Each structure stands twice: as structure tokens, then as C-alpha cells.
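Quick notes on the structure that follows.
Shown here: the complex without one of its protein chains, the others still in place.
Our next item is subunit A:
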Amino acid sequence: MARYAREVAVVAFAQSDHLRRTDELSEVEMVMPVLHQVLAATGLKAGEIGFTCSGSSDYLAGRAFSFTMTLDGVGAWPPISESHVEMDGAWALYEAWVKIQTGEADTALVYAYGKSSPGSVRDVLTRQLDPYYVAPLWPDAVALAALQAQALIDAGETEESALAAVGARSRDAATANPHAQLRGPVPQGDYQVRPLRTGDCPPVGDGVAAVVLAAGDLARRLCERPAWITGIDHRIEAHSLGLRDLTDSPSTRLAAERAGVFEAPVDTAELHAPFSSQEIVLRKALGLTDEVSVNPSGGALAANPMMAAGLIRIGEAAARIHRGASRRAVAHATSGPCLQQNLVAVLEGDAR
């Protein structure tokens, strides 16, 4: 616990059911029930939260400042201390964690949402690429992941049948997750972009997640088994894919080192690997053995609401600690093409 100035824990986690479409709901209508649920779990009222931070992307909705609309669901008047990241909510959680570390807040509400259904997410995500050399070619997210998958196959680190097994295991695990979008057997399907088949790719859908963070004794009062964030770090790699070794994730490894992942064994890993091939890369970077339960929630191959799927990994890992199903878990979130940016958190329950 001496790594940081203050002890901070995830004390509550909630998520929506992740669905292919939610046309009948505006963003705030989609987000609000989850906010109510996560606050109810702690007994805190909106006005008692010290800091609120959200993660989302305007490009998914196709409208500017879409996140300001969801603030209506928080109760933002009278003025609240609030921020937003145009990224996965895991990075919003990082900002909130820093805010608590500085002593400016004792509690934080972190939420993230993605409504991919209005547009074509494969095309939308090309807009996060280098606008000079790459974006004008419109390489979509599946194509870029497929380049990484082929690099892994060429390096002898996986083969197509092993990739299929990752997808099958994820959807099998998701049968126990009522929020997941894809549960149980899913046909491996045709090549989307070879070597990736339908079963290697995440479902496209809409969804929301929220967590509450609290510091020290307050966390103990709000939660029977707080999930202490004993380490957290995030790292980025070069933007250009041609500069990177796509078969490895040095940024994940470095973030994990700085977060203390390797100082003791973990029993659970929630990995944000939207494509089956990315789980291969992350397992290697994090040195996970077969004893570790990887993505018992089903992971992003079972539900991948953009901008929320990484925060859900932290939430799912924390929820296992809350339930007493895990003692020390690693949670990972990614953003950008081919695991460009990676956040790693270690969550631990009190020894008992």
C-alpha cells in the first residue's frame, strides 16, 4: 500500500446490458439507469460525489460534445467537479484516481458509454489514425487487427485454430454474464479480413459502465470488500504501425511493471482484447500462466461497447474481489489500433 499517497478502492460497479442497438434511448437515457444503480450500491447521492469523470467519443454518435448530454443524468446543477476523456473510461478512472491521490476528492463517479449503432464503427475508428499517411487509406479496425494476427501467425506464436479457441472460450465464459451481448457458441464464420474470422472479432453494440472510487476508511464504510487499486499505470507506443513490433506489447509490459503486477501472483486477469489475436499478445506481455482465470466475464469478444469495454475490465475484476472470488486481479484496458495505448491496474482485496 506504500506505493501511493492514499489508499483508493473500487467500491461499486454497474453496467448495462450490452445490445446491438438502442434506438429508443438517447445517450442520457441509456446512461442514467446505470448511474443510479452504481450510486445505490454505495448509498451515496449524486451530490455527495467529490469528482465525476466520463469517457466516450463524439465520433461514435456523430455529434459534437455528445458527453455533455449525459451530464444531465449525473445531476450537474448545482455545479459539480467534472471532467471527460475522449477515450475509454479506464482513462477517466485513471484521472479520477489521480484526483483522489491529490486529496482534492475522497470519492469519484466514473462512467463510460458507447453508442456504436448509429454509424459504422469500422469506418468511424479510421478517424483516430494518422491523418497524413494512414487515415486517407481508410484501413478499418478489423483490417489493422488482422495485420497483427498475421504477424503473430508468421512468428509462430499462434495459429487460426488457437485464435478460434480464444473466441469460443470467451463466449462460453459469457454464458454466466447476463450483460454480455454474445453468449455461448458463436459460429467462427467467414473471414472478415483474413486471418480474422467473425468469431475472432468483437460484437458491435451499445453499452454503459460505471464505477465508484473511494479513499481509505470511507471505502471500507461503503463496501464490505473494497477492491483496492494497489497499482495503476498506462503507457503508449508509437502511432505508426510500421514502427512497432505488432507481436509484442512493450507498453503493456511496462505499465504492468510500474503497477506492480509482477510482484506477486494474480488469480484473475480481465484483458481488454477486442480481437482474439490480441489476447495472445497480452498474455505474453503480462506473463500470465494457465492458472490465471482470463476474462471470466467473457471479455470484449462477448461485449465490446466502445469507450466502456476497458472500464468494464476494471469493474469486472473489482466485482470478483467484492464477491470474494478473487484476491489479486489484474485489469487491462486498451485504446487505439493494435493495442497502441494500454492501461494496467492491480486490484486487491484485504487479506482475510
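The criterion applied here is as follows: a contact is a pair of C-beta atoms (placed from the backbone, for glycine too) under 8 Å apart; a residue touches a chain by one contact, two chains touch by 3 or more; residues count from 1.
Following the convention adopted for this analysis, contacts and distances are computed from a predicted model.
Participant: Consult the UniProt record of the chain that does not appear here and report its protein name from "DNA-binding protein", "Branched-chain amino acid ABC transporter permease LivH", "Acyl-CoA dehydrogenase" or "Nitrile hydratase subunit alpha".
Facilitator: Answer from the UniProt record of the missing subunit chain: "DNA-binding protein".
Participant: Which residue from A:140, A:160 or A:233 sits in contact with the chain not drawn here?
Facilitator: Touches the omitted chain: A:140.
Participant: So one chain is hidden, and I want to know which residue out of A:102, A:120 or A:175 touches that hidden chain in the complete assembly.
Facilitator: Per the contact definition at the top, the residue touching the missing chain is A:120.
Participant: Using the touch definition up top, pick the residue from A:37, A:101, A:150 or A:293 that touches the left-out chain.
Facilitator: Result: among the candidates, A:150 touches the missing chain.
Participant: If the hidden chain were put back, which residues of subunit A would touch it?
Facilitator: 23-29, 32, 35-36, 46, 59, 61-63, 69, 71-78, 118-120, 122-124, 127, 131-140, 143-144, 146-151, 154, 191, 193-196, 237-238, 240-243, 246
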